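Dumping the structure here so I can ask a few things about it.
Shown here: the complex without one of its protein chains, the others still in place.
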Amino acid sequence: MLRVGLLGAGRIGQVHAVGIAGNARSSLVAVSDVHTESAQKLAAAYGAQARSSDDILADPEIDAVLIATSTDTHSDLIEAAAKAGKAVLCEKPVDLSLERAQQCLKAVEGTGKPVMIGFNRRFDPNFAALKASLQKGQIGKAELLAVTSFDPAPPPVSYIKVSGGLFRDMMIHDFDMANFLMGEAPVTVRAVGSSIVDPEIGAAGDVDTAVVTLTYADGRIAVIKNSRRAVYGYDQRVELLGSDGLLQAGNMLENTVVRSTVDGVVSGKPTYFFLERYMPAYAAEWQAFVDAVLDGAKMPVTLQDGIAALAMAEAATESARTGQAVDLKG
Amino acid sequence: MLRVGLLGAGRIGQVHAVGIAGNARSSLVAVSDVHTESAQKLAAAYGAQARSSDDILADPEIDAVLIATSTDTHSDLIEAAAKAGKAVLCEKPVDLSLERAQQCLKAVEGTGKPVMIGFNRRFDPNFAALKASLQKGQIGKAELLAVTSFDPAPPPVSYIKVSGGLFRDMMIHDFDMANFLMGEAPVTVRAVGSSIVDPEIGAAGDVDTAVVTLTYADGRIAVIKNSRRAVYGYDQRVELLGSDGLLQAGNMLENTVVRSTVDGVVSGKPTYFFLERYMPAYAAEWQAFVDAVLDGAKMPVTLQDGIAALAMAEAATESARTGQAVDLKG
Amino acid sequence: MLRVGLLGAGRIGQVHAVGIAGNARSSLVAVSDVHTESAQKLAAAYGAQARSSDDILADPEIDAVLIATSTDTHSDLIEAAAKAGKAVLCEKPVDLSLERAQQCLKAVEGTGKPVMIGFNRRFDPNFAALKASLQKGQIGKAELLAVTSFDPAPPPVSYIKVSGGLFRDMMIHDFDMANFLMGEAPVTVRAVGSSIVDPEIGAAGDVDTAVVTLTYADGRIAVIKNSRRAVYGYDQRVELLGSDGLLQAGNMLENTVVRSTVDGVVSGKPTYFFLERYMPAYAAEWQAFVDAVLDGAKMPVTLQDGIAALAMAEAATESARTGQAVDLKG
Partner (left out) sequence: MLRVGLLGAGRIGQVHAVGIAGNARSSLVAVSDVHTESAQKLAAAYGAQARSSDDILADPEIDAVLIATSTDTHSDLIEAAAKAGKAVLCEKPVDLSLERAQQCLKAVEGTGKPVMIGFNRRFDPNFAALKASLQKGQIGKAELLAVTSFDPAPPPVSYIKVSGGLFRDMMIHDFDMANFLMGEAPVTVRAVGSSIVDPEIGAAGDVDTAVVTLTYADGRIAVIKNSRRAVYGYDQRVELLGSDGLLQAGNMLENTVVRSTVDGVVSGKPTYFFLERYMPAYAAEWQAFVDAVLDGAKMPVTLQDGIAALAMAEAATESARTGQAVDLKG
């Protein structure tokens, strides 16, 4: 049984609390948050204690921490937790600064403690099944990957300003998906982006619509499309062409009802946003972390994976700004 | 907070335990089973006590019982629980004997306690959305209903022998679905059945493949298809033609992956069986029961509903045997 | 090259004219119609001659006739054409009277001339592919067939009155589909019907909504649903459960465009009616007839097939009237 401290009691922290408490191999023993009241409320709901982060890290009875705090605290908390001997599952992204994330990696490596980054989409049953089919060789060799990832609506501009930008905040998931499916990092990143959904996003220095093309050493190609607005719901699809066929993973729908009238044939929309779509993925992610820690297995997503995606986000940000292709260092 | 005793710790009892324990408005306090060990194991997993049914019914601290025991005990337990002042959720069918079920209804009516029958499919998000669309008038007036309900594989013949037969054991869900969607009971039942899946089922006096046609006082028609074997998984679909359109509710799939190769385009199969398909329905059913009890609202599925479906099952059994249409009494 | 006379220049005659003229192995040489003007117009469009039916049948230069006249003339024309040495393709149904159709069969058998009945749906690429899959054994042994067949809108009541009723006029196609897919005639027919689409149809002594259940000697079951009104278009589907799987053949859609908005996900409707849906089937049907005549092969649909479907229509009409099951004679 893994005794877990949850750092961060916001929206995503609450999602993880469900998973930690509901898992047969883990128990939620402590919760911290900069807003003490949030921590207390969440802790109370699960019979856990509200404590400070320092307190949680110092407690030898706590085996693991889940870091669900704001991004600017991730690197510090990962380091501190690993040094305190905890296993760590940290939400993405590792950091907004690639350099800081790399320092963090070095610091953590010394501790020998396992650190996992929360790229939840790898655990989505649909994307996981697509990967499994690929690994079984069912479409031969992968050649051309296309990732579509649209949010239902843009976040507030106040959030955009501290987010690190679309490539670091939103497309980072898709960079990791590309790495997950292509099995290696690309060599070159080309990005275009614009703010046509909301000019205020442009005014804040960010884009809301973007396309990134990735090329691989062996000639394979991947393309990622992002938009901050798909009014019909969270649109998360992957399509991979291989030498022997095509794999597509589609959206989960609200329900399977189809209504045929004179106006057309109407089906359910995609589930609304990440909480609806990825709840099973969060549970599977946590299960994978717990199993790896308790069974001494390899982390399914590593700090290096988090850094690889961050490097791609940084390259894409630069490419979108300069209009030039950016080579990734090996 | 509803304090709940669970009677029956078998497969379906275990499903309900998850729902009772996971619901914010109920807690599982006691479990009984004819196999004491099963009750103990299930109780331990949820911090509840293993007790005898009598004990649970006699405990004034227990507000409600969920009856998930074998069918032959349902009527007795419903009566005893209602007389003991408990709110009752009982698994379908009420009884294998229509007469006994009607006695049970009379006995319960005197107590004034709420009794709900567990027709879980009414709470399936897909069928519930279909019903909601119908009620909004989106296909006008319902005219022709078709229910398809195939199990992945037949149960053991030993189970068939005590099941009451396909119409009482399996199609009873579809009879209730017809009542749920058509809003009233039919006037005539016509059934045909045969045992082509497994001749041993026929030797045991039952059928494994059946079609029932229901006619309504106003000319509407419903048809139900059942098979004990659909090798590709649990096939549970509803299709309702109305004056202004058609509503269809389809299966849930294992995942959304589609694989296109020279051999064709392959999608995921339906989820395997009722546990996979109806887990959300069981949770929604329990929520509806808890809300009705705690808020003093009308039961969403009543004992009368259970009896209406049972009467149709009895009529279908007779019709399949005699080859004649059977009229239902008003 | 087959020289063809077309008897009947109405809507369905015009459909066939396209096929006869467009086929590389046949040429349309003459057209007749009770309205001389219709015959002249259609003949002119294809460089054929407008002549009387008698004239066409008497012309030794004409190899084959396609009978697309009103149903009450079918038997007489089939007999006359066969006796005149023509190969015959006659639209369904053979006759409204089973007895008359059987006389026709006897009369034709003496001539040795090939007669085909126009059950066009056997040649629909979707139903033909379903049958091919069944014959390859891809779902094992057929067990439970369901045919859905809805027209977009009812015909005028004036047509209903001379149509022979829904079972002879509309469901006869589905009876033939059942025979085509199940490979033999059923032993018992059970029908229910009502007029809920349009009470005037009921006043004219017919039904507009009906369900027929067919049982087979070996225990297999088929069910057919008909409605005269599906406002979203021509709904023509077949579903066949077998020991190793399920086959479904769906509708053709107007187009493949899918539109996702806040209001839902909207797809194209089924093609509107039989002309849109079955145009490829009519061409394939004609090809099959021409090939069989020119190559001396067996007719793909025989006069006996037409009579078998008619016998089922007659039994269904009786069953719907009496409420009793009707046994078919072997």
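Letters A, B and C name the chains as they come in the text, with residue numbers starting at 1 for each one.
Assume a residue touches a chain if its C-beta (ideal position, glycine included) is under 8 Å from a C-beta of that chain, and two chains touch if they have at least 3 such contacts.
Keep in mind the model is a prediction, meaning the values are calculated, not measured.
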Sort through B:266, B:279 or B:294 and give me the one touching the missing partner chain. B:266
One chain is left out of this view; which of A:127, A:150, A:180 or A:234 touches it in the full complex? A:150
So one chain is hidden, and I want to know which residue out of C:49, C:73, C:97 or C:260 touches that hidden chain in the complete assembly. C:260
If I consider the whole complex, including the chain that's not displayed, which of A:173, A:220, A:259 or A:277 touches that chain? A:220
Residues belonging to subunit A that touch the chain removed from view: 143-144, 146, 148, 150, 188, 190, 192-197, 209-211, 213, 215, 218-221, 223, 225, 227, 229-232, 235, 239, 241, 243-246, 323-325
What residues on subunit C make contact with the chain left out of this view? 22, 125-126, 129-130, 133, 138-139, 244-252, 254-262, 268
State which residues belonging to subunit B touch the missing partner chain. 230-233, 235, 253, 260-270
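As a convention for this text, only the chains that are shown with their structure count from here on.
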More than half overlap in residue numbers between the two sides of the subunit B-subunit C interface, or less? Answer same or different. same
Central chain, going by Cα centroids? B
Just how far, in Å, is the C-alpha centre of subunit C from the one of subunit B? 41
Could you grab the centroid distance between subunit A and subunit C? Build each centroid from C-alpha atoms only and quote it in angstrom. 57
Residues of subunit C that touch two or more other chains: which are they? 230-232, 235
